[in-house]
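A single protein chain has been omitted from the complex, and every remaining protein chain is retained in its original position.
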Amino acid sequence: MTIAITRRAFVLGLGAATAGLALGLERRVAAGPGKAEAPATTVFSPNPFIQIGSDGSIAIVCARSEMGQGVRSTIPVIIADELGADPAAIHVVQGDGDVRYGDQDTDGSSSIRKPYEQLRALGATARAMLVTAAAHRWGVPEARLAARDGAIWDGKRSLPFGALAADAAKLPVPATPKLRPAKELRFIGKELPLRDGPDVATGRATYAADVRLPDMLVAVVARPPVLFGKATKVDSKRALAIPGVRKVVELPTPAPPVNMQALGGVAVIGDNTWAALRGRAALEVTWDAGEHGGYDSRAYRRELLAAVRAPGEIVRSVGDVETALAGAARKVEAEYVVPHLAHAPMEPPAAIARVDGGRAEVWACTQDPQGTQEAVGAALGIPKQDVTVHVTLLGGGFGRKSFPDFAVEAARLAKEAGVPVRVQWTRDDDLRHSSYHTHSAQSLAAGLDAAGEVVAWRHRIAYPTISSTFKAGADHPSNGELGQGVLDLPLAVPAISMQTGAAPAHTRIGWLRSVCNIQQAFAVQSFIAELADATKRDPRDMLLRVLGPARQLDAAGQGVTDLPNYGMPLDRHPLDVGRLHRVIEKATAMAGWDKREGRALGLAAHRSFVTYVAVVAQVVKGRHGEPRVEEAWIAADVGIAINPDRVRYQMEGAFVFAWSNALHGAITYERGAVVQSNYRDYRVLRMPEAPRAIHVELVASDAPPGGAGEPGVPPVAPAIANAWFALTGTRVRELPMLPRPGTR
Amino acid sequence: MSTRLAAIVTLAACGSSTSAPPPVAPVPAQPRVDPTALAAPAAFERIADRAERSRALFAEMGKVLLHPRCVNCHTPDEAPRQGDDHELHDPPVVRGSADRGVVGMQCQTCHQDHNLELARVPGAPGWHLAPVAMVWLDRSPHEICEQIKDRTRNGDRSLAEIRDHMTKDRLVGWAWSPGWGRTPAPGTQALLGELAAAWIDTGAECPP
Partner (left out) sequence: MIRVTINGVERELDVDPEMPLLWVVRDVLGLTGTKYGCGEALCGACTIHLDGNPVRACVTPLHRAKGRAVTTIEGLSATGDHPLQRAWVDAGVPQCGYCQAGQIMTAAALLAANPAPTDDDIAQSMAGNICRCGTYVRIRTAIKTAAGMK
């Protein structure tokens, strides 16, 4: 049977629907996973996360964004395990942006570590009420009853949750339910299935651009090459002549600071993506670059280095470093440079919006649905509670999709067009208009005494701060950024000074997976290996020596006034040097460190997001003399691992992500604009460059859960750089290791 | 960015390919007005010695044969090259047993039969690598000349067939319309064909 589809019929959604009905294909007209409405039979919902129907159906909400870390496979399991439901029998609902879900920011590797106790309490609350309902029904004491497999049990007899739901709903919600003892947990900490695996493997998984609405149009935006640049002349004649192009709309330029605003540009709206792409290519726009039109990253690099070659503002101080350096038997100094990086997730940002009168409905691959409600509300001039934000799967985030700009664009254009609009970011949009990892220079100087002990440590740091995105003129790293490997670095050194220099921002600086840990761990862990070489010590021994003995540190012990500690109280998540020792010992044992003759190994270890990770990498030379990582060993202490497979896999994936950044990653600027435009000049690691094997072991622990998504990144670049030194005698002080011609 | 500027300059210059040198003795054997231009056979008629004229004609052809658009697919090993600096092709591809890549990464997995401007991917009918025997990368004009004449290394072609291949083959012709941001080979395909014909007529001599 031949299906004919005419051009007229296929304004998006219509033609496909016709074809779909004829063939019986699934029709994804409304939202994919975004609908957080309760199943029709819900009678018991003691909190917004749990809905139990009279038919026994159990829906549990995952209110954090899924971008590969496995939250959808983990968060509902925490709740289900505590509740007493079999995770295989529950329906997972992706939560819309809603203050009732609490903090939905999916960033900072916080989706488990921050709400863990509350997530368990949510399940425990529902369990307690179902137990009470059953106890009343049977006339027995509650202490006899158990909750498991979706039912309450009294010995051999049971009542399914569905049968108790209506009664439970009438009971008061306990404020402090009792959590299950660890031995009663059946799923937390075990090997859990990947919930979205079958959908991904069959192409059914719904990402932002997969959402299709009737009459939807597609927009592609020509963007100002330089931050805060504006279009001074727009000729849309040729664009409007492209078949399928409907309209050209100029978007407003934000006033600094960027904050959560969209960046402006000229949008081409068309019937479908191809028309919009062709339309944008046919636009003739003259851009005025504005204040950042002179940004050149090669020149800026020199400014950063100048900033760290002079004394800066002191952020951490112990003893008198200058005297100690002057009196040292030997001095070792090194400078380290890390360029801007782009997240380049496989899914470029995309969002769909539908605006009807005073309400807006948005589907977006967002890491921050409540922030998106706020930004869309502000852009449209409507209250944020009148903005519904559905969260699709994210094809990678890494921090880019914490910014709601692409959703704001969709909302503006949907309002302008009067029909739903999908804004599709292209790959060059993504690389040229990102929220970049900062560009940094660091200078480290250590004084060694006659016995080779480190008696002085001076660290000077300069990079444009993320604060600049939110506060015009901010030009020194914030406490939060310095708390990522500078303020919190354990050092058994009697004289320490850490200083920051000024670095104005000329682009939108944001968060990229592990953030300032990237450059700060790169510099520190590389430098410690340089000190090992200078004193002819084994690098592992030197690292343990410099970190100092196993101990727990507080701000005073660190020589600072305040330790951000990733938003966690120090008494729950102390700065525990012993745990760092343990992962160093474990990773080096895994790698056969003490029997490494004939292999070039490098070591680095770093605490971030209250998790401890040590990495050993083995490098060889590739076919063209380039660095190749042959094998890697990773030891991670994340405290309790709720979903050990996903935690190990996050460490493994972080290794590849970080190696990609270190080998290839660089975003550079000329005349204010990003040079790179696609994977041809922003190269990323491919299968042939992946290690032969990556071994990950988790330290068994009862400590409260730490982060899993980001901590695997920071130790990787220095471990590889240290291994390269072991192989070649060449120090890598500047990344990437394989810069593209003309970029440095 | 500089590649794009260079392309514009090159395209602008390409039309002016047939200026004869001023008649001043001594006349250089290889008259050149513009390094991006290609001289027509007529410009070599003043070279009296037939063999010398033949060698000069081949040297002029060499401006095309040694151009990056040509040598990037006339490589000695597993990989094509790309760009004017002969970088390794990215994404990384390997030759395969039939000079057409391996499963999943065949030339025509990505390359079409025409250039794509939006996607910036070059294309021409039958996109593939020249066999290893026809390596030109890092070879001298002498070596290339010998290879072109050698039936065991030129696809068993007569000289007339070589001339036809150069003049008519569409993949060869791509070198002069390479698409987005790529500097074209000098002259035109027709002109290369005329030079080849003249070279053959004068005995198909190879430069030293």
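First chain written, first letter: the chains are A and B, and each begins at residue 1.
Operating definition for what follows: a residue touches a chain if its C-beta (ideal position, glycine included) is under 8 Å from a C-beta of that chain, and two chains touch if they have at least 3 such contacts.
Computed from a predicted structure; not experimentally measured.
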Residue among B:I47, B:C70 or B:V93 that touches the chain left out of view: B:V93
Sole contact to the chain not displayed, among A:R180, A:R212, A:H581 or A:R733: A:R212
Absent-chain contact - pick from A:V43, A:L179, A:L194 or A:A555: A:L194
Hidden-chain contact residue, picked from the options A:R157, A:K170 or A:R204: A:R204
Given A:P115, A:G162, A:G265 or A:G395, the one touching the chain that is not displayed: A:G395
Given A:L277, A:V308, A:I518 or A:M568, the one touching the chain that is not displayed: A:L277
Positions on chain B where the hidden chain makes contact: 91-94, 102-106, 108-113, 116, 118-121
Residues belonging to chain A that touch the chain removed from view: 1-7, 10, 12-13, 15-17, 19-20, 23, 25, 27-28, 66-70, 193-194, 196-207, 209-210, 212, 218, 243, 272-274, 277, 343-348, 393-398, 424, 426-427, 645-646, 649-650, 652-657, 660, 678-680, 684-688, 690-694
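In this section, only the chains that are shown with their structure count from here on.
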Where chain A and chain B are represented by their mean Cα positions, the distance between them in whole Å: 48
Residue ranges of chain B in contact with chain A within the complex: 1-2, 85, 88, 90-92, 117-118, 120
Residues of chain A defined as touching chain B within the complex: 277-278, 281, 624, 670, 675, 678, 680, 683, 686, 688, 741-742
